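Take a look at the following structure, please.
Removed: one protein chain of the complex. Kept in place: all other protein chains.
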Amino acid sequence: MRGSFPFRAAKVSLRGGTPPARSPWRGGGWPAAGIGLLLLFPLSSPDAFLLDVFTTGFLLAAFAASWDVVGGVSGQITLGHALPFGVAAYACALLTTLAGWPLPLAVAAAVLLAAAAGLGIGALSAPLAGPFVALLTLALGEIAHEAAVGHTFFSGPGGYAWGGEGGIPVALPWRDAAPFPSYYAALAFLCLASFGMLRFSRSGAGLILRAVEGSPITALASGVPVARFKRMAFAVGSAFAGAAGAGFVVHVGRATATDLSLELSFQAATFAAVGGRGTIVGPVVAALVLHVLFRALSLPPSARVLLYALTLLVVLRFFPGGVAGTARDLASRRAGKEGGRPPRPGGRNRNGDEAP
Amino acid sequence: MTVNRGSPFRRHRPLFGTAALALSLFFSAFPPAPGAAAELPDTLTIGVLAPLSGPYAAGGTSFVQAATLAVEQANAEGGVFGRRVTIAVGDTQGRVDVAKSEALRLVSREKVSGLVGAYLSEETVGVMEVAAAHRKVLLVPVAATAEITDLVRREYARYRYVFRVGYSLPQWAEMIAAFLSDRKVRRYAFVGAGIRWNLELGETLERFAVPKGISPSYSAWYSPGNPAFDTVAVAAAASSPDIVILADPGRNSVSFLKRLRESAPALPVLSVGGALGDARLAASVPLSAPVYVQAAAWRGVSTAATAYVDRYERRYGATPVGYSDTLPYDAVTVLVAAWRKAGTVESDAVVPVLERGTFPGVAGEYRFDPDHQARWGTGPGALRGSIVRWEPGGARIVYPPR
Partner (left out) sequence: MASPLPQVLLDGLFAGGTYALMAAGMALILGVVKVINLSHGAFFTLGAYVAYALAGRGVGSPLAAAPLAAVIAFAFGVFLGKSFVNPVRSHPFALPVGTLACALLFEQAAQLVWGPHPLSIEAGAPWIGPGGLVVRRWGAVAFLSSAALLGCLKRVLSSRPGLPLRLIAEDEEIAGSLGMDVEAIRYLTFGAACAMAAAAGALLSPSGAVTPTMGRAPLLLSLVVVIVAGMESVAAIFLLSIGLGVFGNACAWLLSPQWSYVALLAAVCLLLAARPAGIVATAGRRD
């Protein structure tokens, strides 16, 4: 695969830092340590609140990683990633509550629907580039949000109106989810999903996507079906987003219009910017750290929002490539010095060329 | 690829570094274990859940302000069993996942003895789940959805701790219809944001109004995200109603009213409550035709109401709007009174007291029906609410007539 493109192999490699044949866990001391700590954390007897914060944090981290598949690996900045998340959430809720499906079947259908939605979005945005993709996905996300807020069922099962901004409940087989099983289930989901997304990003398809992002014209000239790969990226990213959405709605118990909101879409992009676009692991860590810190520290609301915004500004000012992105660049520069090789390019300038 | 050189420790420096950093984060970043919180053993805590950031911060802020006032009043009366009452606030941000999470925090960390909240319907249903699971009494001041009382009715054993202090949608519609009939209205236009409870209120109002010979001449909804005020205002005025009923409690109601006044300066407007209850906002709108606002209570409707409004004004420098502040005030008052009557804060003992008793509040005497809904409406002994009319000097109560 690597030798078959006529354009510079340097562009193709290896922003992830590893050749595709190696396991994604090479250089994975960090994630392993993190997972270990998270596995052991409940043993320190935290209260139910903290466990709940971590549980939602894991699900949002998976959502952030799924954004990175589309916006980072494939380079299509999407501002409507809440759409597959919310579609899966609503599908889960509607199928269990109105259609009476069992939960596992509803979750599976929800993920498939989210992937299909992603495929549709990908098909619409494949001919577009840059800010137009962002605009289109934003518009589609807002349409979905408006549809969810404005559509009310007047003859729900309870005899009163359903839907709209109030959302739709999920018919769960349990009454109140126990905090420890939820925590571990969400953690397991996050690990599996991240592993899957990392493998995708380092697979042949992932490399092609990165190459397409680098120079679509060259990829086209090489005979790569650019549109197909772009759609695939959207489908994969949306499938994982849908899985996160289904998990989220099962944990919370209700699908509401905020699951389709612009704020949620922006949040995914924010986590990716802070964590490091294209690294998959970066957005996961950023999402988890930011979410847990700003919920678990019970700050007064105005202080919380101010501090959050300031944190974002400071991190982006001094780590504009994201924390993981900057760390990776530092590591590759140091590896370059040790091995006597020229330092790896750290970023791109506006024309898409590598920085000198 | 480069070959990793150096000692194992040096090689895995990132690993150890991460572990050390993470451990220090865990042990320093999180608050101390519950119990070490600043909570004296002789204090009773009420958990208050309301949105203090996000799009509903205005309503949530009044909510918390009124709740604070209510516990201050309770303490001024000697507290409960000689113990001081305080509130612990959870910011729900207008989202159900945050509302549940904050409710969990209040229950498991702040060790609250009762809950008051939330603001939005979906938040409230989420909080109900937490209250039911942890058996805490929950008083709902403002969320109007039937889902709440329906859950109490269908699964009484689980949700019996939940009581709604504010009016339900049918009660709301009943009170509006009574006012319309009193004003001899024949045709009304109903407009609001295209959200579920506005739509439901419109439908319910029609059910109450039509038997009284009052019918809607026009009803329309605008999108809350990008409201088409112009079209709705123009069309509403063009349908020649006797009054326009504005169901939006938020800031869009002011924009809509301004737009309507430009097209139809002589058309009376009834706001179902919320932002237009704010005197400063009402002062900026032309009063060429009556602007009525519905409220749970207003200064002058009773001595308790006047005392409350005066205290609120002294404390916060603004008059309450009569909905998102008065109802939470009454919710806290009712909870405290129920504790005193039951002689304990144990939820299982407080529930029957709430079910059977009468509790005086700013809006009147609160009694709950079998679905744990406070009795509002036009029947005997029901809480009536107030409808005021804005005038250059302030607001005058026009309904119910004294």
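Annotations for the structure displayed:
By written order: A and B. Residues from 1 in each chain.
By our rule, a residue touches a chain if its C-beta (ideal position, glycine included) is under 8 Å from a C-beta of that chain, and two chains touch if they have at least 3 such contacts.
These numbers were taken from a predicted model, which means no experiment stands behind them.
Summary of contacts with the chain left out: across A:105, A:192, A:220 or A:309, the touching residue is A:309. Contact with the chain that does not appear here is found for just one residue of B:258, B:311 or B:375, B:258. The residue from A:135, A:191, A:205 or A:331 that touches the chain not shown here is A:135. Residues of subunit B that touch the chain left out of the display are 53, 55, 57-58, 60-62, 194, 220-223, 225-226, 228, 230-232, 234-235, 237-238, 250-252, 254-255, 258-259, 262-263, 275, 278, 280-281, 284-286, 318. Against the chain not displayed here, subunit A makes contact via residues 77, 124, 127-129, 131-132, 134-136, 138-140, 142-143, 146-147, 150, 217, 262, 266, 269-270, 272-274, 277, 302, 305-306, 308-310, 312-313, 316-317, 320-322, 347, 349-351, 355.
In this section, only the chains that are shown with their structure count from here on.
Subunit A and subunit B have Cα centroids separated by 35 Å. Considering their complex, residues 19, 29-30, 32-34, 37, 41, 44, 46-50, 52-53, 56, 142, 145-146, 149-150, 152, 154, 158-167, 169, 175-176, 248, 251-254, 256, 258, 293, 295-298, 301-302, 304-305, 335-336, 338-339, 341 of subunit A touch subunit B.
Across the complex, subunit B meets subunit A through its residues 1-3, 5, 12, 14-15, 18-19, 22-23, 26, 29-31, 34, 52-53, 57, 91, 93-98, 100-101, 104-105, 108-109, 120-122, 125-126, 129, 132-133, 145-147, 150, 154, 158, 194-197, 199-200, 203, 221, 223-225.
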